[in-house]
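Selected chains from the complex are presented in situ; the others are not included.
Read from first to last, the chains carry the letters A and B; within each, the first residue is number 1.
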Amino acid sequence: MKTILKTRHFVNLESLSTTEINSLIERSLAFKRGEPAPDFSGKTLVNLFFENSTRTRSSFEMAEHRLNMHLLPFETATSSVQKGETLRDTCKTLEAIGADALVIRHGATGYYEELMQTLNIPIINAGDGSGQHPSQSLLDLMTMVETYGTVEGKVVVICGDLQHSRVARSNADILKRLGAIVYGSGPIEWYDPAMGIPYLPMDEAVEQCDILMLLRVQHERHDGTTRFDPAVYHTTHGLTDERMNRLKHSAIVLHPAPVNRGVEIADELVEHPRSRIFEQMKNGVFARMAILEWCFSTKSIKGDDADDNTN
Amino acid sequence: MKTILKTRHFVNLESLSTTEINSLIERSLAFKRGEPAPDFSGKTLVNLFFENSTRTRSSFEMAEHRLNMHLLPFETATSSVQKGETLRDTCKTLEAIGADALVIRHGATGYYEELMQTLNIPIINAGDGSGQHPSQSLLDLMTMVETYGTVEGKVVVICGDLQHSRVARSNADILKRLGAIVYGSGPIEWYDPAMGIPYLPMDEAVEQCDILMLLRVQHERHDGTTRFDPAVYHTTHGLTDERMNRLKHSAIVLHPAPVNRGVEIADELVEHPRSRIFEQMKNGVFARMAILEWCFSTKSIKGDDADDNTN
């Protein structure tokens, strides 16, 4: 029975076992309750954001700070990426210089596949093209579990731009694995049957759901061929005052933000008691602390490991 | 007699009592003399600069460092502001993530009014449009008090672009409150009678003043309709060698910088013994330490508080 050590990359949730995901949720909640964070003061981390971000980036930076990590500054705009350097060479450079982990957001779906072959330090995926956004998925799960204790048997409706959202894909897959009942809603032309979730019009959705996950309309990901009318979207698919009143008493509303106020959700509802939008941001820091802790935990793979759903 | 705690925002000087302003000046000078700084190592601060800056931003960052604060990096150019997120949502996000205070420079005059309604953490105004620049005003006052012991009875001439300068407005108001005699100078078409200070041509100004406050010509704030000739400006309104010689022996020269050398002041005079320009930059760090200390001091408002000039 040989034991080998592997670098733990956090690139998506689907490659984690259910046990691992539940344990990450548990650790996130424990950090929120005030459990002392591990001290990673000897570790250096680099955040490589090739796409704009406030909350994901700041949230990671706060998590890194709470774990006492050293943050090596990196701005893509002033890096050698501008001289045509490949992502792979940039990352290998940072590894050579002494980085202990890289948090990366990049426009290319699955950018991390090649990196996982060549780097010996963890890659933490902070969003890849139209692929995944697993730290967002984890904080969403954490927020649901915080409210309900579990997601098993809960009705989750994901409403919005299902085709372009990385949050939707990550979340639908993992929610089903954890036993939730998942529906899609929003414009039917943005509904993607390939996601394997049934469609509900918004007016039915609000009455059935325990958790309403609103997605951001991604103006910046559309090619501009379709005319998009924010007011029409709001009336037909948005969370209006009227619809908020028809939600179950216990239901909660999630949104990955930034919110287009008056489009996905009425302006005055963003801070409604049922909205968890700012709580999600708070939770994100704890979720990312759990992710970083997980990446730096030694992983031994034994020949007879029964729960080897990881990659 | 009820006692409530209020968040202390530092957005302008006019809302502070004279006692508070004098106490801020005193603390600034104490820090400069080497008085130990408070330890705010548990506090996280974000600097949001929506306009370019070297000295204000670096000065705040140095002050934050001396107080042992944690600085969460934030670059507007790579934030979700680029996706159309409002200032309010960006700030609420940072508060949710765990920021304990925000230092903000923004192009919209009075941008902080709305934020003060919704945020529970201090906002420190590092410049708002054509409004205020109160930390600059404080460091100017500190520099004057350092030289003269007081500004009471001193003749201050503010020379330059009185209409577009936020420094001019802040300073003229507060200087008058503190007992100084304030004049305006510079191009008559830039003189603003609404500021309530009499006009003096530069050649008279230099002979009468104890403190000559030169303002930066704000090329970037003009609309380009007026032809501006730097050489003519220098001859008519600038501090030339000849005018420097006619200043009182004890007089001092201030400029908020960056200096347009050869326009507001002759190149070789920037480091003249009477010039306090680089001393102002040095002082700025201590003034900002005093401001941050003030914001994090508990403030109890009692029903019978006599000196409640604050808002």
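Just so we're on the same page, contacts are C-beta pairs under 8 Å (C-beta built on N, C-alpha and C of every residue); 3 or more make two chains touch, one makes a residue touch a chain.
Predicted, not measured: the structure shown is a model, and the values here were computed from it.
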Identical protein chains in the complete assembly, only 2 of which are shown: 3
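Here is the rule we use: only the chains that are shown with their structure count from here on.
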Write the angle of the rotation needed to overlay subunit A on subunit B, where the fit uses Cα atoms and the result is rounded to the nearest 5°. 120
Subunit A to subunit B, mean C-alpha position gap in Å, rounds to 41
Interface with subunit A, subunit B side, in the complex: residues 44, 46, 70, 72-75, 77-86, 89-90, 92-94, 96-98
In their complex, what parts of subunit A are in touch with subunit B? 49, 52-55, 57-59, 61-62, 65, 71, 73, 75-77, 219-220, 257-261, 278-279, 281-282, 284-285
